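The structure is given below, and queries will be raised subsequently.
Removed from the display is one protein chain of the complex; every other protein chain stays in position.
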Amino acid sequence: MELLIFLILFPALAGLLVLLLPKDFLHGAVVKCSALIVAIVSVVLFAAEWNKGIQIYSLASEPTGQLIFLIELLIAIFLLYIGIKNRQYLVIGLVIVQTALVIWLEMAHPVSEITKNLFVDELTLIMALIVGVIGGLIAIYATGYMREYHLQHKEARDRRPLFFCLILVFLSAMFGLIFSNNLVWIFFFWEVTTLCSFLLIGYSGTEDAKKNAFSALWMNLLGGLGFVIALIALTFIKGSSFELMTLITTGPAIALIPAVLIGFAGLTKSAQLPFSSWLLGAMVAPTPVSALLHSSTMVKAGVYIIVRFAPVFEHTYAGYAIALVGAVTFLIASMIAISQSNAKRVLAYSTVANLGLIIACAGIGTYEAMWAAIFLIIFHAIAKSLLFLCVGTAEHSLNSRDIEDMDGLVLKMPKVAGMILIGIAGMFLAPFGMLMSKYATMRAFLDTPGGFLLILILAFGSAVTVFFWSKWMGKIISVPPSSGETIEKRVSISEWAALYSLSALTIVVCFLIPVISSVIVERFLKTTYGMTTSLPFENVVIMILMLVLVLILPLTFLHYRKDKKHTGPYMCGRPVNDAYAFEGSLGIRRELVISNYYLDSWFGEAKLVPVGCAAGVVLILISFAAMLIGGVIL
Amino acid sequence: MNLNIITGIIFLILAPLIGGLIAGADRIVTARMQGRVGPPLLQPFYDVSKLFEKETMVVTTTQYVYVVAYIVFIAFTGALFFSGGDILLVVFALTLAHVFLIMGAYASRSPYSVIGAERELIMLMAFEPAIILCAAGMYLVSKSFFVRDIISYNGAIILLIPGLFFAFLYVFTMKLRKSPFDISTSHHAHQELIKGLTTDFSGSVLGITEIAHWYETVFLLGFIYLFFAFNPVIGIIALIVIYLLEIYIDNVSARVRWSFALKSAWIITAVLGIVNIGILFFRWW
Partner (left out) sequence: MTYLARSPWVIHYDASSCNGCDIEVLACLTPLYDIERFGIINTGNPKHADVFLVTGSINEQNKEVIKNIYNQIPEPKVVVAIGICATSGGVFRECYNVMGGIDTMIPVDVYVPGCAARPEMIIDGVVKALGILEEKWAKMEAGKK
């Protein structure tokens, strides 16, 4: 239990230290050390607890609960102040309603009798590793990145201490969120992550950043409102409990209403349609923020909570409706990703899409679907944070986030390009983790009657995914002439450290699938469902074989290095000079510009977002209706 | 491990021979349809042997790596399929192989190759849903993803998933690179795209691509055979009829645009998929 409390408190305290230290004094060192400590401790925690099953720890609610209540009020006042200052009426309204409900809850139903406030099980441990290790790496990366960021973005005020403080406090909140067994506490940490996200999106202080920060804020507050209502519902439902682990074992008859309401909160946090726009807007934040909050951890909190309630959703209509929200989001967001040329937006849409897929699994809620969901969470967190960080590094060297500008990156920044390729392959190619999880997803959908539409959506969604990732890869590896020197030298050591670690993780964790499955995930499924599943042994062998092949094939490059005659590309006989220009008539030289397909008339945002939002709203309403019918009438 | 490694190895050895012969027969039949005599049956083998005799020019050396990876994974796909492995993994490996081919085209950076690559990606996007849903349908019927279980399912799979079969047949043309869907590269001299995807391959690189294509043809025919596996005679006849049909369509149709190819493939797959998968789902539950 000490480790848990350490992980919850330590980063926040380190964050406060960073804030209090004098200007430019040891900031980087403190952040790096504390990030390293967090990463190590989370690994230690894993080593200590992995074979113990569910461990529930007693901790008196009392002074902590009051402290939490107090901080909640402070946050509310702060948000109210910000909202009034910026005339954000929606935010003001949501804060007032939410706070009123929280106060009422605290007054009318003090939940001080709960003592089992903290817990650890296999899923928690996995999340803790993701938050600790990946979060830690991103924090380390950020120390190098932010220095460069402020050199390039003169318009942003240099408030780095605040930035790192928020990052560290956020890590605390994430640990709190996953270790808490008390739903009121979970809600508190949930709101803290919302706050951190809001402040970090608005970090640069530009108009654009502010606008997007507020849109993220109101959507997340709306989800928070759903969470509060769920808590209030708990006080009315007989037989329910404020303890997460008790609640989910009570079955849909009791837990469905809170599950759907909290699930709604999860949908907003994970930026599912119709709420996807906030995550896209959040891309204005510095890249480590996008990597940490908006792809690998905070948005995962949304899917995490839905995955937690998955046993409740199993075979309920409300669960199917939520699964469909996820599936539709998966399809639509993947399609829109085709039309995007801004690398961060592609990553954002792909994040939204993959979260959708995880939610589809969780909404189905069978043990097979859970297996898939957990692995999707793991692999997505690793590969996507790697990609974000690579794009951040490339962006600083190329001064552009546009994929078109990454033309020939493989020569300009060979290492970063290689890492992007690893990351992309990790996202959609066969022997890598995401696809193996997709395999499990497919099987899960086929084994349950609710999977009927989902399997169709998955088939189309996967096809679309191949398109936008491949063309990005193609852009990177196409080799322009006269490349000149590499421009990788400016990248700082802390950035390299994070990039190398994440690339290695992307590959190593694929090899570890069978181990992770049998040691962690299957135990979790056994305790939750009494049943378990895994990849067939034969497929594991095949997968590893493929992985080895993919890793050794690039070595053939060495073999072909020598004595191959090189010519220019075929350009219809029009002579090509070194600059890849067509020699046009009358001696006019025309530069060759090659651009990818974006198929905007088919997959453009303007076309698909309204469709997706409408579908999302309808499906969420259906899930509410199903919840009311299932929970109240029956 | 229940993989039947022997059949996998037999595939690795025989598939290029069979694939080459099919390609030769294809060219003769095509020629006859056009009122010509056509080349000898072994012409594809002459072609490929010649390609290996020639000097190989590359735009960048990495091209070689991608094309080698392409053939390795195509062969892997087929070997996995014929040794009775998991059909979803087979589909994934197929996609991987194609992505490598596409990377080979991107690497050269000629406008023709790149447009070929983009179009090939569109074709991949059009093709994938159908083959995934076929795998799903076979799973629903036989309760297994393993080819060996599907093939030993006693019952006519084709009668249970005719819709998916037609969807697959529709996109099969794309994989054979035949008209009307030969928009990324083609066996014939259509000159508007030069050779699309393979424009900048020469000598042995091109030869490897050809052999990989033979592997792929045999694999795809094997995939179609699964639908008819209940009776080998019917299965073989079906394969011949289907292939002749493909040649016929190739000769009577003009190339379409990518948008039509994608739209029609998706609509057909979606409609037939919903109906067919729906029927399967509700038959069992």
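Read from first to last, the chains carry the letters A and B; within each, the first residue is number 1.
The definition used in the following text is that a residue touches a chain if its C-beta (ideal position, glycine included) is under 8 Å from a C-beta of that chain, and two chains touch if they have at least 3 such contacts.
From a predicted model like this one, the values you see are computed outputs, not experimental measurements.
Undergrad: Quick one: which shown chains sit in contact with the chain that's not drawn?
TA: Within the full complex, the chain not displayed touches A, B.
Undergrad: Touching the left-out chain: which of B:56, B:142 or B:173?
TA: The missing chain is touched by B:56.
Undergrad: Which of A:152, A:518 or A:567 touches the chain that is not shown?
TA: A:567
Undergrad: I need the residue numbers on chain B that touch the omitted chain, in ascending order.
TA: For chain B, the residues touching the absent chain are 27, 31, 34-40, 43, 46-47, 49-50, 53-57, 189, 191, 194-195, 198-203, 206.
Undergrad: Considering the entire assembly, which residues of chain A contact the chain that has been omitted?
TA: Its contact residues with the unshown chain are 565, 567-568, 570, 573-576, 583, 585.
Just so it is clear, only the chains that are shown with their structure count from here on.
Undergrad: Can you name the residues of chain B that touch chain A in the complex?
TA: Residues 1-3, 55-62, 64-65, 68-69, 72-73, 76, 80, 85-86, 88-89, 92-93, 95-96, 99, 102-103, 105-114, 117-118, 121-122, 124-129, 132-133, 136, 139-140, 145, 194, 199-200, 259, 266, 269-270, 273-274, 277-278, 281, 285 of chain B touch chain A in their complex.
Undergrad: Mind pulling up the chain A residues that touch chain B in the complex?
TA: Contact set of chain A toward chain B: 429-431, 435, 439, 442-443, 446, 449, 451-452, 455-456, 458-460, 462-464, 466-467, 470-471, 473-475, 477-480, 536-539, 541-543, 546, 549-550, 553-554, 556-557, 560-561, 564-572, 580, 592, 594, 596-597, 602.
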